[in-house]
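Each remark here refers to the structure printed beneath this line.
One protein chain is absent from this view; the other protein chains keep their places.
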Amino acid sequence: MVSFSSDYTQGAHENIIKRLTETNMEFLAGYGEDTYCASAKEKIKAACEAPEADVYFLVGGTQANQMVISSLLRSYEGVISVVSGHVNTHEAGAIEHAGHKVLALEGVDGKLMPETVRKYITDFYADANHEAAVFPGMVYISHPTEYGTLYTKSELEGLSAVCREFGIPLFLDGARLGYGLMSRGTDVTLPDIARLCDVFYIGGTKVGALCGEALVFTSKNMPAHFSAVVKQKGALLAKGRLLGVQFDTLFTDGLYFEISRNAIEKSDKIRKLFRDRGYKFLIETVTNQIFIVLENSTMQELAKYVTFGFWENVDKDHTAVRFASSWATTDADIAELEAALELLSPQRK
Amino acid sequence: MVSFSSDYTQGAHENIIKRLTETNMEFLAGYGEDTYCASAKEKIKAACEAPEADVYFLVGGTQANQMVISSLLRSYEGVISVVSGHVNTHEAGAIEHAGHKVLALEGVDGKLMPETVRKYITDFYADANHEAAVFPGMVYISHPTEYGTLYTKSELEGLSAVCREFGIPLFLDGARLGYGLMSRGTDVTLPDIARLCDVFYIGGTKVGALCGEALVFTSKNMPAHFSAVVKQKGALLAKGRLLGVQFDTLFTDGLYFEISRNAIEKSDKIRKLFRDRGYKFLIETVTNQIFIVLENSTMQELAKYVTFGFWENVDKDHTAVRFASSWATTDADIAELEAALELLSPQRK
Amino acid sequence: MVSFSSDYTQGAHENIIKRLTETNMEFLAGYGEDTYCASAKEKIKAACEAPEADVYFLVGGTQANQMVISSLLRSYEGVISVVSGHVNTHEAGAIEHAGHKVLALEGVDGKLMPETVRKYITDFYADANHEAAVFPGMVYISHPTEYGTLYTKSELEGLSAVCREFGIPLFLDGARLGYGLMSRGTDVTLPDIARLCDVFYIGGTKVGALCGEALVFTSKNMPAHFSAVVKQKGALLAKGRLLGVQFDTLFTDGLYFEISRNAIEKSDKIRKLFRDRGYKFLIETVTNQIFIVLENSTMQELAKYVTFGFWENVDKDHTAVRFASSWATTDADIAELEAALELLSPQRK
Partner (left out) sequence: MVSFSSDYTQGAHENIIKRLTETNMEFLAGYGEDTYCASAKEKIKAACEAPEADVYFLVGGTQANQMVISSLLRSYEGVISVVSGHVNTHEAGAIEHAGHKVLALEGVDGKLMPETVRKYITDFYADANHEAAVFPGMVYISHPTEYGTLYTKSELEGLSAVCREFGIPLFLDGARLGYGLMSRGTDVTLPDIARLCDVFYIGGTKVGALCGEALVFTSKNMPAHFSAVVKQKGALLAKGRLLGVQFDTLFTDGLYFEISRNAIEKSDKIRKLFRDRGYKFLIETVTNQIFIVLENSTMQELAKYVTFGFWENVDKDHTAVRFASSWATTDADIAELEAALELLSPQRK
């Protein structure tokens, strides 16, 4: 059955499979010291227009978040995030497990506003008892956000300015970064992100790879002996080639951007299917995630034909569900969804 | 200058100083294995009407909170607290430092309502993705709360029922427990607390001791080898007698309750001083903490005569401040405050 | 240049690449809930003759060690290991980072002897002050060991008996388990291991996979909500299929054992090459790792033709180096090594 439940239900882009096959029997150094990792890093730095950046490959997103946050914060610092931020809600407490509080602030459409952050930090230092509270030591944002929304360049500049004013890093979780960069509405480029953030990652797992996230430290701030830190958390991959070959492929001839654009185009088609039939959207999004509010009975019937994701309960009769397109979504997949919706539409649309 | 800034600005009750002096040169076993610790434990169990409880002495409140929460939770669990709970706001992230998220819920007058907890836990398990979130593994409350308010017996019974329904412990932070038990309005007794909570502590630091909190595990749930756990966190006192003698004294002839009552009586007099002069209260309290909203200029002038605590900014012209009475507050102290208020009153009351 | 530096210098067995390719575009559930993970688990349980075991896939060995040890130990417990154990020497302190001491005992040929363990635990409990020390809470062994040696069935039975006597789990690190099971001299089978250990893992990374270790909990002792624990440490793979497909392939038609046997056969040929030329062995091994003591000048010359691993300094003129065969080693690789040795042999053998 065709699945729109997430953007990680299928394997890897065919070019990646091909390159893994071609390079399979080469003798390569372990632990990310191989030539493909080196090549991939150079290509990523070029795409970021950040020749002085440090790039490091990790396996997954929660791992990347935990590693960045715990290795850059001091013990008495926490990380500011919007309430709906992935680190605050969907990582089984990974940040706290690493010893740090998530300082969760209210957002707007899943986004953290610069003025919210400035006020929080200003109030913190204005409180005479702040030594007994958790120091704000980093700002974490997701782009796209957990709600599929995007920061504008102006908002990112605002966040960056606040962070630099208070001397704390701005960290951007780019698990779905490609889908943000290729969104029609955005005015944010990869070099913008590299310029405005202190550290971010380019997600592979959800954008064409079997696994892998490319961490980019933009301001000479990669922690010393970072490999030892990664090893210590059990996150150092012996066959680092698995990550190197994948990212080298994704950043050859713009593949990462091309397949991201596919997801956006397909998501537009999905949006249209729902909009044409009068369905209600939980929130307006411009990336590959689409949140629809369904009557529970409709949800159950639709689930017989296609797979999609539970998002949240709306009220006792309605549920918000998620449809995600991806690098791999085809017109045939969309056609299956359309057919399923047609089967529903006589009764309830 | 007389200080009302907190209830820990003076040393220990004279009986404690006397007993420390009298027992000073006795040869006693270390690490809480002495006879005074043993005697104090028996007296506390008797006062709690909980003969099967386990009592353990620790030095301070944040230490007690961290120890209880981290030793009773599983790694993937967090602790539910009201947003204003001490563990969420004033412990420098001690709970997260020990690896656990504080699941902060909205309260009423600083109190966590049973229905809020039930709804949170019910919703948690209803969410299909809850394995990626933090499991609610304990409920933490303060009594009195950080706002000086008190749970009713009915509220405590409600919280206890929810916790038992879901099989998680109810933990009561009693850093100021004496002041709650001796409050005029309360219908909650120490045996009630022992019956309804799985673990709680009887605060000494703020109620007549130089230091010390008496942890009470009420349901055969003291962790195995708890002394090793305490030692491992650097919290095992070599001369445990310091805690044993103090609590043995506090629980001899009802001293703990008697000195707690003094604080309540004195707080009533302080309340009256402010009320008679038309000052505004931030919140109505029935224990030893009184929160007054002052004009900033008044605050600055009053600070020339008596010491009190900053609580929070109200608006640009007003600040909430805290006046705390204690086991040691005298009528002479109150008279000094009255005189200071008189000096202010011609201009602004 | 041909490399014998380790058994993880090449990709994955061709069957694995083939199956990854074939299954690539299938829609599959994430986080290890897919059909290939399920199928692989059943095959592994069958191979272990342990129908009641729980199998869980992780990405790497240090991760597996850290996860097992930290999730099974209580906070005040440490893990017993031989001094040369991987957890004690080559994991950047991952076990301590997770809060636990490695209790390192002397071994024999890299192996921990049952009587050593029994004496240690007996002495521990005999010490009146043991509450201030670290409790022995688990026994960790590697099979093959870090020195390429193997436990006999009798030794494993001895260790298992000690562990069961004291009620602590026996944990076997099988990062190279295949090479141990297929060694000519061994009397230990996979079902023996499943019967005698409480938890162990079957290494994929070093035995034909791109990555992956199959954890086997044999005694209904997989921690509750283990996925949440794994997620919390950043170790939960979104596309769990990557591990499922690989292990499903490795345990189809005995592939795991067949390719392990290849490494053993090739290692015998390598041993012969060195033995025939009079080289000195650091230690006699029966698995895929061979440790040779070379004059430093010989080492430098040989390094021009083939790649091998540094092991340890022997004295100022000699170094121990490691030659590892693997699932992928070919006769052509061996011929290259032979040719290289021939180039050296006139001068120094």
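We call the chains A, B and C, going by the order they appear; numbering starts again at 1 in every chain.
Just so it is clear, contacts are C-beta pairs under 8 Å (C-beta built on N, C-alpha and C of every residue); 3 or more make two chains touch, one makes a residue touch a chain.
None of these values were measured; they are calculated from a predicted model.
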{"item": "Of A:Lys231, A:Arg261 or A:Arg322, the residue in touch with the unshown chain", "value": "A:Lys231"}
{"item": "Touching residue (missing chain; options B:Asp54, B:Glu77, B:Glu91 or B:Asp192)", "value": "B:Glu91"}
{"item": "Residue, one of A:Gln10, A:Thr23 or A:Ser71, that touches the chain absent here", "value": "A:Ser71"}
{"item": "Options A:Tyr36, A:Phe135, A:Phe291 or A:Trp327, residue touching the unrepresented chain", "value": "A:Phe135"}
{"item": "Positions on subunit C where the hidden chain makes contact", "value": "75-76, 78, 89-93, 95-102, 123, 126-129, 131-134, 310, 312-313"}
{"item": "For subunit A, residues in touch with the removed chain", "value": "70-71, 74-76, 131-132, 135, 224-225, 227-229, 231-232"}
{"item": "Missing-partner contacts on subunit B, residue numbers", "value": "1-3, 6, 8-12, 14, 17, 20-21, 23-30, 59-67, 91-94, 97, 205-206, 210-211, 228-229, 231-239, 241-242, 307, 328"}
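The rule is short, and it goes like this: only the chains that are shown with their structure count from here on.
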{"item": "Rotation angle superposing subunit B onto its copy subunit C by C-alpha atoms, nearest 5 degrees", "value": "180"}
{"item": "Interface composition of copies subunit A and subunit B: same or different, split at half", "value": "same"}
{"item": "Subunit A and subunit C, separation of their C-alpha mean positions in angstrom", "value": "34"}
{"item": "Rounded Å distance between subunit B and subunit C, as computed from the means of their C-alpha atoms", "value": "51"}
{"item": "Length of the line joining the C-alpha centres of subunit A and subunit B, rounded to whole Å", "value": "42"}
{"item": "Shared interface positions of subunit C, touching two or more other chains", "value": "228-229, 231-232"}
